[in-house]
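Of the protein chains in this complex, all but one are displayed in their positions.
Naming follows writing order (A, B and C), and every chain is counted from residue 1.
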Amino acid sequence: MSGYLLEGKDLTKEFPAGKNKTVHAVSKVSLGLVEGETLGLVGESGCGKSTLGRMMIRALKPTSGEVFFRSRPLTAMSGKEFAAVRRSFQMIFQDPYASLDPRMTVRDLIAEPLETHHICSGKKEITERVLELMDAVGVPGDFLYRYPHQFSGGQRQRIGIARAVAQDPEVIVCDEPVSALDVSVQNQILNLLSDLKRKRTLTYLFISHDLSVVRHISDRVCVMFLGKICESGPTGEVWAAPAHPYTSFLLRAVPKADPKERTDASLLLTGEIPSPIDPPTGCRFHTRCPFAVKQCAEEEPPLRTRGERTVACHFPLDRNGT
Amino acid sequence: MLNHILRRLLQAVLVLALVALLIFLMLRVVPGNPIATMMGEHVDPAVIERMTSELGLDQPITVQFFRYILDAMKGDFGTSYSMGKPVDGLIRTAFPNTLILALCAALFAWVMGIICGTVSAVRKNSVLDRLFMGFSLLGVSVPVFMAAMMLQYVFAYHLHWLDISGVKNWKSFILPAVALGWNSAGSISRLVRSTLLEILQADYIDTARAKGRGQAGVLIFHAMRNAMLPVVTMMALQLSSLLSGAVITESIFAINGIGRLAVQAIEGRDIPLLQGTALFSTALVILGNLAADLLYGVLDPRIRKES
Amino acid sequence: MPDNDPFRKKENVSGQAGDRLPEPDGFRSIVKRLAGENKLAVFSFAVILLFVLAAVLAPVLTPYTEKQMDLRHRLSPPSPEHLFGTDEGGRDILTRMLFGSRVSLLIGVVPSLVSMLLGAALGIVSGYAGGKTDTVIMRLADLMLAFPSMLLAMVIMYTLGGGLMNIFLTLSLVNWAGVARVVRSETLRIIKTEYVEAARITGVPGFRIMLRHILPNCVPTMLVLFTLNIPSSILTESSLSFLGLGIQPPDASWGLMVNTGRQFLYSAPWLSLIPSAAIMAIVLAFNFLGDGLADVLDPYRKNQ
Partner (left out) sequence: MHNILEVRHLSAGFSARKSEVKAVDDVSLLVPEGKIVGIVGESGCGKSMTARAVMGLIRYPGRVISGSVLLDGRELVGMPEKEKRALRGSKMSMIFQEPMTSLNPVMKVGRQVEEAIRIHEKVSREEAAHRSVEILTSVGVPEAEKRCLCYPHQLSGGLRQRVMIAMAMILDPRLLIADEPTTALDVTVEAQILQLMRTLSSGGTGILLISHDLGVIAQVCDHVYVMYAGRIVESAETAELFDRPLHPYTRGLLNSVRSLRGGGDVLDTIPGVVPNLMRMPAGCGFSPRCLECREECVRDVPRLVDEGDGHLIRCFLYEGEAAE
């Protein structure tokens, strides 16, 4: 079948929101991860990227659609069958303050996946393994019996990463792993993630709102808007010549750290992100898109493939950005 | 909004029905024939039998329950064994006294609680704060009967300012209401203080100050309304403890209220009366909770829109 | 779960954890912080210990027994022989107080413990399981909370009769619902945290999540509830006994002593005043301790 390690097909997730209302968090999205790559998932708040990421590793049950892991249907598995492959998936969270149980020591935190998956047994062996992992993520072994609150944000995130790689997973979903950290610490964590990926042959699904982070870390990127993927392709190419107007505006809106490159006001998007409770018809971006015509409001654009890149737009931009 | 009210109302009715069932069952667990227990040992068994069948007590328990519920819906709670009068009539005469007592106590508790709590929060760690909080904790810790007896002893027995017991005029309610409300005042003032302290740390308080609001303005226009939200919930819960406390205050001050009826019912082993008073008090609490719930919706726009 | 706003905490996160952050609540650190910050709570703890000691050593501390009548010395005021005087049966009040403190302390601790364990278990299961289990447990709790507690206790005591065991049962029944509610809402907060999600994704079984992640994080709340339930149980018992529905004479209970002393309120006020004061003192001590614990254990209040 497809060459994907992990593949989501037509994934949809809806949440009830009060009476007769539904939040269309993710609508019929297909996504594939190639073994050993980092796939970036980009979008603004409420676009459904975290929901999609969680569905991919069955941390969240999709309303409809299926996920395949090595061509086996993950979503259709019974609890028992899933328990056997569960070891292959892990997640790194955004908030290093909320993602570590405040009442557990570093040792117990990192040991939990080891114990759950019976990777090693015996107190001594587990402790040794935990120390190895701490070393691998750059947390000094002296801190074995400390509690999370005794660490800085960056160090906590390192502990979270150690916990995630402890069970030797194949796929790790990274949900905004650096956005809660200080600028000067963010890069340390990003370097650590790259380093671990190289040493342990991991596959990352990297969720972020920060376009520069995604540019740096991911091989391919998917841009989401309001529960839909509007564009995907190799990160360098997409960033250099976005085909979807939304991607292009998104890239332009990023405040560049160079006073000579100030954003031109006329190139900014106007208005707000529409509500996922009642998303626009046709192309979901058409209410904000300056190029929208009647067709955009009526017809949903299909995902078109051009080589390695896909775009969901009736009138994709060409290389010159028109 | 209307939908919300209806749903809450339905829930309340359901809880009430379950409460009725529970009370009914609990009181039927008592071993022996209640009529026999009540009348004593030297009564002709035939008389007991006749009364038992007259009151329908020889029927299966399910039939008894449904008959009770049907009658209760018509306002008929049966006849008191010990007083020989219809229970609903007894409750109807007793209710105004309990209502006045509870309302006065609640008023006392709310006014005292909110004032002391607010002052304590604003003047945190001052002498006044410590004084008020000491009083509040004392209020929470003093048993109702102790407060009642002390007040009786000092103001009625020693100073002769007020009556020792019985209901003669509005002044008769002062001591019982204070004794009863004392406890709630303590809990409310403690809650108001801690809520206000938390709210005064909120970002929107900074915004208000940045606009040029002074301390009083910040308190009145921004902090108080937000602080009232948990207090409203608390007040509803207090209603239940006020009714509990009324049992004791009414006995001590000899006020003919629901609580005293309940005590008399127990002393007379009078099941219909106990059943009636317990059900009635519970209905009051449920009603109070419902009111608090709706009031909360009015005070907090976030809840209002979601429902 | 819908998307979290990714920017939410961006700058709130301070660089390095420092001494101001709360320590994990090990027993020793709680005691240390209590001692450092809330002298009153420590004092209260000492008072409670004193009461406990008095209750345990009651037979050694007094030459009289609790039921021993002496009709020649009825209603005698406090004197060197009878420090707190005697009651209408000529029984030594101090002795009855000492034996009564056993009842009060037991009444305080046993039902609070039972209701806390029951309430916590039901609360955690209710919050974690959700759905029908949750609905059933919470409706049941609503039911218990809708009763004015005094009346519920009265109905139960009426059915079961007075006596220590029945009071235990009654108070446990009255109190579990409140605990269950608080623990459930705490559980709901905790299961939304990322660390529980992390455990789920790792594949930690539900039972283990409840035991290792949710329960330990509920402990501070439970501890505070426990210390605050004790005084309220003591108060309810004394009220029940006051109404004649609790401990039955000739056993001693503070509430009962107030009740019997009531008829002599104007001639021999010490009869009801002394036990009242004792109730107040122990309740006050527990409340102070509970307050101190809440201050120390609640990270929000601590940061103020």
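Definition applied: a contact is a pair of C-beta atoms (placed from the backbone, for glycine too) under 8 Å apart; a residue touches a chain by one contact, two chains touch by 3 or more.
Bear in mind the structure is a predicted one, so any value in this text is a computation, not a measurement.
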* Can you work out which residue in A:Phe82, A:Phe143 or A:Trp239 touches the chain that's missing from view? => A:Trp239
* Asked: Which residue, A:Lys61, A:Lys260 or A:Lys294, contacts the hidden chain when the whole complex is considered?
  -> A:Lys260
* So which of A:Val185, A:Leu205, A:Cys222 or A:Ala243 would be touching the chain we can't see? -> A:Val185
* Taking the full complex into account, what residues of chain B touch the chain not shown? -> 201-204, 206-214, 217, 221-222, 225-226, 299-302, 305
* Structure fact -> In the full complex, chain A touches the hidden chain through residues 44-45, 152, 154-155, 182-188, 190-191, 194, 209, 211-213, 215-216, 235-236, 239-240, 249-263, 265, 268-270, 272-273
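Just so it is clear, only the chains that are shown with their structure count from here on.
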* Structure fact -> Min distance from chain CA centroid to global CA centroid: chain C
* Distance from the mean Cα position of chain C to that of chain B, given in whole angstrom -> 21
* Structure fact -> Chain-centre distance (mean CA atoms) for chain A and chain B, in whole Å, is 54
* Asked: Which bits of chain B are touching chain C when the two form their complex?
  -> 14-16, 18-19, 22-23, 26-27, 29-30, 137-138, 140-146, 149-150, 152-153, 157, 194, 197-198, 201, 237, 240-241, 243-245, 247-248, 251, 262-263, 266, 274, 277-278, 281-282, 285-286, 289
* Asked: Along chain A, where are the residues that touch chain C in the complex?
  -> 15, 23, 25, 45-51, 54, 57, 59-60, 83, 86-87, 89-91, 93-104, 112-113, 116-117, 147, 149-153, 160, 163, 167, 176, 179-182, 185, 208-209
* chain C to chain A touching residues, read off their complex -> 1-7, 9-10, 13-17, 21-25, 193-195, 197-204, 212-213, 216-217
